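A protein chain is absent from this complex, but the other protein chains hold their places.
By letter and in written order, the chains are A and B; residue numbering begins at 1 in each of them.
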Amino acid sequence: MTNLVEISNLNFGYGSRLVLKGINLAVPKGSLVAIMGLSGCGKTTLLRLIGGQLRARDGTVTVAGQRLNDMSQGELYALRRRLGMLFQFGALFTDLSVYDNVAFQMREHTQLPESVIRDLTLMKLNAVGLRGVQSLMPSEMSGGMARRVALARATALDPELILYDEPFAGLDPISLGVIGQLIRRLNDALGATSVLVTHDVQESLKIVDYVYFVSEGVIVAQGTPDQIRASTLPFVHQFIWGEADGPMPFHYPARTMSDDLGMREA
Amino acid sequence: MERSTLNLWVGVFVLLGFFAFLVLAFKVGNLSAGGNGTTYTLIAHFDNIGQLKERAPVRSAGVLVGRVKSVRFDPVHYNAEVQMAIDTKFPFPKDTSASVLTSGILGEQYIGLDAGGDEKMLKDGDEIKLVQGAVVLERLIGQFLFNKAQDSGADKGAQK
Partner (left out) sequence: MVLEATLRGIRLVGDRTLRIVERIGATVAFLVMTLVHSATSFRRFDLVIREIFFAGVQSLIIILVSGLFVGMVLGLQGHETLQNYGSEQSVGVLVALSLVRELGPVVAALLFASRAGSAITAEIGLMKATEQLSAMEMMAINPIARVVAPRFWGGVISMPLLAMLFSAMGIIGGFLVAVVLIGVDDGAFWSQMQAAVDFRHDIVNGIIKSLVFGVAVSAIATFEGYEAPPTAEGVSGATTRTVVSSSLAILALDLVLTAFMLKGWN
């Protein structure tokens, strides 16, 4: 099985601060891979590097056999046409209706007649179960519905690779389950490959094929969901069972309490 | 918003804008006078042009026939060379005279053209030979005082 996304020996930082250190990662074609970790551990940065929003200076990022590091804007845009991305809160265009949002890329990138666009758009909306809301504006929908519409929009041009940035953030349990199932179903139905960035362990372990755990810029664990659940690594254990204290300390590194409060030993 | 209503409103807006332009051009401005048609240039040299400026009106019998195009000092003759753009609808005979006049006592200065009786007409770039410069109030007063005090042999310093 070939890899659609490959990252090797990647170091990346903003300014002098390294956010990602020595990342090696592979996403086989057709699979659904999750990148998990705490907020601020660098996983969103990783996703942006795969989407070409950020460029790696050290190490390589390869998508569909093309090196992203030194691509021109034109080449990058050509590659992105084969990509779909679901943003954290959907990022639907607020000035367009649901229908126009889903039809957006078809209108921008293809010369398809309006009747074909209409059929395709309704099919995409039907796939996420929201054919009935086509005339609503994004502001008139609940968060879960907006996320589903965004999913329909991300898959509008049948992408080979779909990137998800925190698809479960801020959803109620039912919407959460629906989105999880949709991500899995769409991946298999379209024959696409998906990369999922999330901190929602329980939901994602149900649907993904493989998991990478990132902590402080380093991949600390990886494996299939079963392997992860059975993992005895203290960090993974703390993360999966949501324990307040453990290897990830409750306290942000600071001076000692007695120093901060000005207490001196006599 | 429906596409057609949007287009309608923008159409109304653009038409209103053009209407405003037409009002400004014809009702407020001087475009209706045909003032911006083709013109020909006449030149005149004056000893003194007073406060005459570029774009000052050129009138004949009180009617606007053109505008002053440029005013410059002529370093050869030590006088002022004035170029006038005159509407081609108004040809003037060769012996036309030009004078710098003032509208009212304190009003703006303009050039007055008095047509002569010549058969031949002035062409583009021709010079008007008969000229009368601006009347400078100080000199007029000086002249008056000078005449009054002539017997007593007043000095010319008063002219200043």
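Worth a mention:
Methods note: a contact is a pair of C-beta atoms (placed from the backbone, for glycine too) under 8 Å apart; a residue touches a chain by one contact, two chains touch by 3 or more.
All figures in this text were calculated on a predicted structure; none of them were measured in a lab.
The chain that is not displayed touches the following shown chains in the complete assembly: A, B.
Touching the chain that is not shown, out of A:Ala78, A:Val116, A:Ala189 or A:Ala230: A:Ala78 (per the contact rule at the top). Checked against the full complex, the one of A:Ser16, A:Ser39, A:Ser72 or A:Thr94 touching the unshown chain is A:Thr94. Within the complete assembly, residues 51, 53, 76-78, 80-81, 83, 85, 87-89, 91-95, 104-105, 108-109, 163 of chain A touch the chain that is not shown.
Contacts to the hidden chain, counted on chain B, fall at residues 1, 3, 6-7, 9-10, 12-14, 16-21, 23-25, 27-33, 35-36, 54-55, 57, 64.
Assume only the chains that are shown with their structure count from here on.
With centres defined as mean CA coordinates, chain B is found 75 Å away from chain A.
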